[in-house]
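A protein chain is absent from this complex, but the other protein chains hold their places.
Right, chain A next:
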Amino acid sequence: MNKDRYLAIAVLLMVVILFIESENIPEKTSWQAYGSALYPQILLGIIGVTATLVLLKSFINIAPIEQDGSKKRLVFDWKVFGIFVIFGSYAALLPILGYLISTMVFMVTMQGLLLEVNTPKKWVVNILTSGIMVPLVYVIFKFGLNVWLP
């Protein structure tokens, strides 16, 4: 299966789920010309039709129009996966540990992943960048802009 087929099937599945959910939207009242479900249902219809056409097109043997770097895009990247895992953990830890600790952990871990910290120099860069950036943003938001951070 090519990427277009995966995309179309995933989108069509979502459309079906959301269309069923749209049935729970309250019916139109006497003073409404159309109900609240109509607009999202029109959009789901457009998404469904375009996804079906993408699906059909994926079966037709025509030359694919190459996007910039499309081959590069299909490669599974462990670093990207790691970034998402670290970011998800950061979002979960933010209310528990607070901004300063969780962001410090996030920055050090993320740079550790990307810089492949294996020399003392890289460790210094990692700690220094995190040590400057995290408190700086905290001070700017909290005292400069009066924005509360957890």
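Here is the rule we use: a residue touches a chain if its C-beta (ideal position, glycine included) is under 8 Å from a C-beta of that chain, and two chains touch if they have at least 3 such contacts; residues count from 1.
Basically, contacts and distances are computed from a predicted model.
A.B. asks: Just to verify: the chain that's not displayed, which of "Tripartite tricarboxylate transporter permease", "Multiple sugar transport system ATP-binding protein", "Cytochrome c oxidase assembly protein subunit 15" or "Acyl-CoA dehydrogenase family protein" does UniProt list as its protein name?
C.D. replies: Result for the unshown chain: "Tripartite tricarboxylate transporter permease".
A.B. asks: Tell me, which residues in chain A touch the chain that this view leaves out?
C.D. replies: 3-4, 6-7, 11, 18, 21-22, 25-26, 29, 32-34, 36-37, 39-40, 43-44, 46-47, 50-51, 53-54, 57, 62-70, 72-75, 77, 79-80, 83-84, 87-88, 90-91, 94-95, 99, 103, 106-107, 110-111, 114-115, 125, 129, 133-134, 137, 140-141, 145-150
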